[in-house]
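Every protein chain but one is kept in place in this view of the complex.
Going in written order, the chains are labelled A and B, and every chain counts its residues from 1.
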Amino acid sequence: MTTYRLQVNGKQHAVDLDPDTPLLYVLRNELELNGAKFGCGLGQCGSCTVLVDGKSVMSCLVPVSAVGGRAVRTVEGLGSVDKPGVLQQAFIDEQAAQCGYCIAGMIMQATALLEKTPAPTDAQIRTHMSPNLCRCGTHMRILRAVRRAADVLAKQAAGAKG
Amino acid sequence: MSAAPPCDEGRRRFLAAGGALTLSFAMPAWSAPGELPKSLDKTPWLDAWIRIEANERITIFTGKVELGQGIKTALLQVAADELRVAPGRLHLVTADTERTPDEGLTAGSNSMKDSGTALRHAAGQVRVRLSELAAARLSIPAANLTLKDGAFIAADGRRVSFGQLVTGQELHVRATPDAPPPAPGPKTAIGKSVPRVDIPPKLTGGRAYIQDLRLPQMVHARVVRPPSQAARLIAVDAAAVLRMPGVLKVVRDGRFLAVIADGEYRAVKAATALARATRWDVAAPLPTYPDIATLVRAQPAQPYPILERGVPGAQGQTLRATYTRPFQLHGSIGPSCAVAQLVDGRYTVWTHSQGVFPLRGALAELLGVKDDTIRCIHLEGAGCYGHNGADDVAADAALLARALPGRPVRVQWMREEEHAWEPLGAAMVVDVAATLDGNGRIADWQYAVLTPSHNQRPGKAGNLLAATHLAKPFAPPVPKPSPQPEGSGDRNAIPYYAIPNARVTHHFQPRMFLRTSALRGLGAYCNVFAIESFMDELARAANADPVAFRLRHLTDPRAIEVVRLAAAKFGWNSYKRPAGTTRRGRGFAFARYKNLLAYCALAVEVEVALETGLVRIVRAEAALDCGEIVNPDGVRNQIEGGIVQSTSWTLLEKVRYDAGQMLTLDWGSYPILRFNQVPNSVGVHLIDRPGQPFLGTGEAAQGPAAAAIANAVFDACGLRMRELPLDRQRMRRA
Partner (left out) sequence: MNQPRRRRHVGRWLLAACIVIACVAFAIMWRPAIAPLAAIPTFDQTRIERGANLARLGMCASCHTPDLAKPFAGGKPMETPFGIVHSTNITPDNDTGIGRWSQEAFTRSMRKGVSRDGHLLYPAFPYNHYTRMTQADIDDLYAYFMTRPALHAPARDNQMTFPFGLRPLVAFWNVLYLDDAPWQTDPKQSAEWNRGAYLADAVAHCAACHTPRTMLGGPDLSRPLDGGEADDWYAPALNARSPSPLPWTREQLHAYLRSGIAEDHAAAGGPMQDVVTHLAQADERDVAALAAWTHSHLAQAPARTTPAQQSASLPAPKADDPDLQRMQAGYALYANACARCHDAGRSPSSGAALPLQKAVALYDPDPRSLIHIVDDGIAPPDGEPGRWMPGYETILTDEQTGALAAYLRKYGAGQPAWPELNDAVRKARAP
């Protein structure tokens, strides 16, 4: 066991763990964050998606010893039930969930896209979201929610300029 | 015109009478006069369903559970509407063997029909009772009181609230069979797209799932499973595993082998090490066959005739076809999970099982204890779509809680475990033949469906996976088919069309070398695929438009209306294949789920690329009639989801195995639909029927989607695909 210092959603944490513990388990068990989920542990479904230094990663594949000082962001860092972030609000507005298990991962994957490509085409959204699986068939609403969030962000940016 | 009686016993008697089965179910209520609606009949006390406290807190109790279908919100809407309060005022408690009514399983699209109807009835009677109490308190006739926001108000302004009226046992009265009068004033909730109450916490990291449960002193366990069901455990050398950091115990009982550790990933690693330290002998290889039809036909079957109408042997043009469906997975995105704890001889099991009461019975038998020493509490899991690993993992957790009393034991199935061991969607073979008369109408219909059990739910301990691995194993009970119209493998095997002579037989296979059980729709997915594909084949032989051909054979006006609506929204009659693009085609399908519940018609346009084998829905337009709509957006969500999920089943999914083991163990080996293959657009058009019974929607779209796709593929490229799935390899070779 070694002590690792992690920066998660802007806060510093120190955890004592075996070096090969995947980040997913650290987030869920040591830090008690519910967003990232165990879906496969194999990097095939994206339920565990979080952001590390702004890039989307499958946290089930990241050993805690490899994170270092890079900034980790999870869905908890985007907003809360009382103050949802733009993407979270868009998913609520579109009621883009059935069982909802995949959604936190979807939101983080979409966050990575919108932070890099603020005005994505529909084709870009589809391709970017492809690593994330949804078993309930909520895909149409998820795409609409990402589109809605992109439009909201574009309006905010235009408002800020004008 | 006759209404079918509500209970299974009555239906069996009705069918056995040998008369023609008339398909008219236009009844205003789900219960016969003089009988309480289902669920209330088992739990008639009003305060078992609704409790009101002095602090105005209103709690609703249901024996149903949230599976992601939005039932929590819909039930709150039903109760809120009867009580004329805003839905946000109510709290809902879902299935818990210690707190809620026993409503069996949340399955079969029956939740609105059973729990919704019961709650509506109970809440209505609670409202009436409260109005009588208010009238007495205020000395004003009940009819002169206005009901608003949980209080009764007199014309002179005096008011008394629900919480003030219920100080003791006022609601501990039995429900009576007569339906309560409709609630006064405008609806507060039913018919509105109330946002789902469970969504916001799920998006913001709130505690929502069984996987999020954390209890003090909780430990983590993983099970080491045999390579196949027939394998024997020869030897385990647990010594090295016991020395691994954090390992608390290795548990072995016969072939049931597990390790418990103080940290989750430590349990994962310990289980991997334990698996390597275990030797198995695969006693009997799994039988392999060249294709599904051969596999299914090779299993012994018992014939159950479920329809015998008219006289066979009509003259005309006869067509024959065979349709098949492989084994398929529930494939829950979150593998199954449970937590169990044994304290002072009492078990608490937190589970996402669809039926906590039946599960409790099975666990009691497994553990050799009385039912009332076990409490099963439902917490949401990922979408289960039927009988997945949820009950099995609860059994794992209970056994391990017994091995480590006092500590909550959490068992999380791994992805490979869920893929390999969940009860499968059953393989099916359909043989159908029909004869067209000189007027292009179906004169004769012969249909046979061969399939193993679609229901091996606990029930009995022998239905729990771990129970079959113990040193003193429980044998799985021999399954039996469920009678029509619920049916199992024969669900929706009887066509909803007016056909004068028809024979339908269910060839039930009590034994299959792979465990099969309920997957969303049960037999309806393949039966509707077969019937609706064959209707298209018949339509073409009769030189008729596929929609017109169906209308020719439908008598139920509600069915006719959904068919017309879907065709209109799609632009069926004005459809033109676009030039210069991929092969495009249109396809249509209709079904009424179980011939009793929701009506669904679907028109799709697909594009087909035979060189790559890719098939994709370009656009889909569905029409749906599910009786009185409680939450329109919730219904749309379910139908969209059903169409997209069925697209995945229909275009991609089949379980594979070889002599030694299952081969489809993860998403790489069992691909499901990804974003790049979803339709461009899916439209759902609802027909609301206020006053009509709730019909449920969770399973209405699956069968029609499969057939609509296959019919559209034929229209696009002239290939009639009768074997599911229409995967890329099959399309390339076609």
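Keep this in mind: a contact is a pair of C-beta atoms (placed from the backbone, for glycine too) under 8 Å apart; a residue touches a chain by one contact, two chains touch by 3 or more.
Remember, it's a predicted structure, so these values are computed and weren't measured experimentally.
S.K.: Taking the whole complex into account, name the chains on display that the unshown chain touches.
M.R.: Hidden chain, whole complex, touched shown chains: A, B.
S.K.: Please identify which residue in A:Val15, A:Leu42 or A:Val81 touches the non-displayed chain.
M.R.: Spelled out, the listed residue whose C-beta touches the missing chain is A:Leu42.
S.K.: With respect to the chain omitted from the figure, which of B:Thr664, B:Thr697 or B:Asn711 is a touching residue?
M.R.: Residue touching the chain left out of view: B:Thr664.
S.K.: So one chain is hidden, and I want to know which residue out of B:Arg174, B:Arg232 or B:Arg276 touches that hidden chain in the complete assembly.
M.R.: B:Arg276
S.K.: Footprint of the hidden chain on chain B, which residues?
M.R.: Residues of chain B in contact with the hidden chain: 269, 272-273, 276, 414-416, 579-583, 607, 609-612, 614, 616, 651-652, 656, 664-671, 673-674, 676-677, 727-729, 732.
S.K.: For the chain that got dropped from the picture, name the residues of chain A it touches.
M.R.: Looking at chain A, the ones touching the missing chain are residues 19-20, 42-44, 52, 55-58, 61-63, 65-66, 68, 70.
Definition applied: only the chains that are shown with their structure count from here on.
S.K.: Just how far, in Å, is the C-alpha centre of chain B from the one of chain A?
M.R.: 29
S.K.: Looking at the complex, which residues from chain A come into contact with chain B?
M.R.: Per the stated touch rule, the residues are 1, 17-18, 20-22, 25, 28-29, 32-35, 37-42, 44-45, 47, 74-76, 78-81, 84, 88, 91-92, 95, 97-104, 107, 125-127, 129-130, 132-141, 143.
S.K.: Touching chain A in the complex: which residues of chain B?
M.R.: Contact set of chain B toward chain A: 67-70, 193, 195-196, 198-209, 211-212, 214, 245, 263-266, 268-269, 331-335, 380-383, 385, 412, 414-415, 633-634, 637-638, 640-648, 666-668, 672-676, 678-679, 681-682.
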